[in-house]
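After the structure tokens below, expect a handful of questions from me.
Some chains have been omitted; the remaining ones sit where they do in the full complex.
Each chain carries a letter (A, B and C) given by its place in the written order, and its residues are counted from 1.
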Amino acid sequence: MTLPDLPALWLTLRLALTTTGLLLLIGTPLAWWLATTRTRAKPVIEALVALPLVLPPTVLGFYLLIAFNPDSPIGSFWLSVTGDTLTFSFAGLVIASVIYSLPFMVQPLQTAFETTGRSAMELAASLRAAPLDAFFTVAMPGAARGFVTAIVLSFAHTLGEFGVVLMVGGNIPERTRVISIAIYEHVDNLAYAEAHTLSAILLGLSFIVLLFVYAFNRRFPVHAH
Amino acid sequence: PAQAQADEATIAVASNFRPVMAELETVFESQTGHDLTVSVGSTGKLYTQIIHGAPYDIFLAADEARPKRLEAESQIVPGTRFTYAIGQLTLWRPEGGEISPEALAAPDLRHVAIANPELAPYGAAATEVIAGLGLTGQLEGKLVRGENIGQAFAFVKTGNAELGFVALSQVLSLEDGERGARWDPPQTLYTPIRQDAVLLKRSADNEAAQAFIAFLRGDDAKAIISGYGYDTP
Amino acid sequence: MPTDTLTLDLEKRFAGFGLALSRDLPLEGITAIFGPSGSGKSTLLRLIAGFERPDRGRILGRDEVWCDTAARRFLPPYKRPAGFVRQGAPLLPHLSVAGNLSYGEKRTGKRPARYSLEDVTAALDIAPLMEHRPAMLSGGERQRVALAQALLTRPDILLLDEPFSALDRKRKLAILPYLQRLQAQFAMPVLYVSHDIEEVASLADRILILEAGRETAYGDVTACLNAHAFGEDDDGAILSGQVTAFDERLDLMDIEVAGGVLRLPAEQSRSIGDPVRLLLRANEVALSLTRPDGLSIRNALTGEVAAIRADGDGPFMRVEVTLSGTHLPVRVTRAAAEDLSLQEGQAVYALIKTATLAG
């Protein structure tokens, strides 16, 4: 690996971890709500969650550029609060990645929550567990496989994503230049050897992470009947 | 069968040249009756595809490096590489008024958009200009790079970067009222952005392709190309 | 001071089934809910526990509103101080038996630990299963764990939906007294769904009988079962009595019932004056014209034949004997009735083996 790519690798890991973490925080309650709500608006919200996926990443990035620019309500608010622009910053990357990968987190979790037992949740309530308590101690363990799927898809997708990230981040070295952009540049630049090396490193690392996740996953028994 | 194919050609065009190509295509087709198919992409991508067997007949690159490389790899019909347009770089801001290189030195300037110098000749040219102005250190961390000149333009257009080095052709394609302010760096500050065309080896016998090469060298084409803000050789 | 009452006034409809009930249940002792399959017993318990919402009505537990559709109030299940063993005894699938037991226990907060985990696991014989996962348990093991789990939440009221259906008789006979003791000792009222008339008769203090979602009888186990629970093939009566004496040497106690005194195995938990209820199956009572002699049957109640009629199509007659006011059906063959020339108004002895009363 060429040394200039090292910060990009590090940044990518930070981005993927932050994004996945945030997605867990946002996606878990959203998925739970979708799994349990009886509102008639549910299909609409489900469709909205999946919608960002439909746009080409660069185009989504373009719209996010419009939405986040310093004169926009969101962008100017962000600027006044943090003193930094939302676009071309790590924060902007994270938000863009979160929006783009949201369905990968929400959908598997929602399915998992829907198929985990109502009877187990009822039992938890009989055992004096308040809803939040029951959620953490029964619904979440019951959805363990769903969490693995959701985390793997979100994490991997954020690693590989570069259209949105390039557009919103502006490819600033050590700030928003992630590894996917670096590999892309090497390929576009005919620097195939570097591209191969970097791809191999990314794939190798990812493979190890995934292998670890899946091997660990085996230890959750499946509980449904 | 050679005759049957001769009426069609597929042109791989660098994405910044696409609006010009659209007009060239219309004129060429009405003049010759040949039928062109246009495939647009970044120069790097198109090059990669070509060396992996893409069914293109002509390659209109956004630089001269990639066509030269194809020539060196004997992927083209010998002697068919030529410069069809020379790109003009401009420093652009959407708001009107005057703009000078000093704007780049303003302390409250947050972001300047350029195309990725690794990938796009306009990006490389922009870095040359910045270096020529002695601003390289000052602008470090403020430069945001688009994958190509189109993205650089989008950064500025959407107000995310206050200024940007874009292609003159892009600014000229805007409506009169939207052209804002621009400063065209002198040619002395950057290597000319030569955009080369080649006829690919597989298409040596393609009449439509040969006809288009001839057309591109002709005055009709040159006039159209100049109209979009390019120099012609 | 709150009244110790569970007030039910409920309507709940499903496609093809409706439950409608208006009934106050005292929160003490064991209340059996009895009725045929599909009569709404489980639905009622789920309404009380808060896992179904009534279409209309209210539930008050010790004057606390658990549910009131008119006032749009609904106390969520986890706030209702009820331990609930569901039919089928589901457990938390991702926890071991030990984890299942401690799950509820940890969450009971400040409730007094009137009995320990060890007490309960020992009484229900589940100590060897603590490391098992629910999926590995046999049907009966699962029911015992579910009961232990509910008990360990130290509930104010215990809701049991056929908690022993998968248990062999021996184990059931070991657990029932334990349940009774818990209930008596810690004043833990129990609502108990069962279709086993023997269980109900020996365990319950009162009974609510459901049929197609409606109450057909409520109150004294004796009267209700006598009036409603016994079917053609399954006739009987329940006698109420009182302990009057203990015979230490023979280990018996005397129970005064209508028509005389019955001698039963002494029970340590009883004292003189305690009320006792006895299930007498029409099958198990014999009639004699004279006080028997040279016979191992010890118990002979005096009564008189109130009515005789054919009992179904078979060989039996149903002889209704009045024991100073209480009716006791006795099933004898037509052959016997003819032999004894039984007639209405005739004085007879109803013979009951002590051992039948012990079971």
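Heads up, the rule we're going with is that a residue touches a chain if its C-beta (ideal position, glycine included) is under 8 Å from a C-beta of that chain, and two chains touch if they have at least 3 such contacts.
As the structure is a computational prediction, the values presented were derived from the model and not from experiment.
Can you write the chain counts for the whole complex as a formula in the shown labels?
A x2, B x1, C x2
Just so we're on the same page, only the chains that are shown with their structure count from here on.
Please identify the chain lying most centrally, where each chain is represented by the average of its Cα atoms.
A
Which whole number of Å gives the spacing of the CA centres of chain A and chain B?
Comparing mean C-alpha positions, chain B is 35 Å from chain A.
With centres defined as the mean C-alpha position, give me the chain A-chain C separation in Å.
Whole-Å distance between the two chain centres: 56.
Could you grab the centroid distance between chain B and chain C? Build each centroid from C-alpha atoms only and quote it in angstrom.
Measuring from centre to centre gives 90 Å for this pair.
Listing for chain A: what residues touch at least two other chains?
In chain A, nothing touches at least two other chains.
When you check chain C against every other chain, which residues touch at least two of them?
Touching at least two other chains: none.
Under the definition above, what is the set of chain C residues touching chain A in their complex?
That would be residues 49-51, 76-78, 82-84, 86, 90-94, 103-104, 107-109, 133, 135, 149-150, 153 of chain C.
What residues of chain B sit close enough to touch chain A in their complex?
Residues of chain B touching chain A: 42, 44-45, 47-48, 66, 69, 110-111, 113, 116, 118-119, 141, 143-147, 151, 154-155, 158-161.
Name, in rising order, each residue of chain A that touches chain B in their complex.
Within the complex, chain A touches chain B at residues 58, 62, 65-66, 68-72, 85, 87-88, 166-167, 170-172, 175, 184-185, 187-190.
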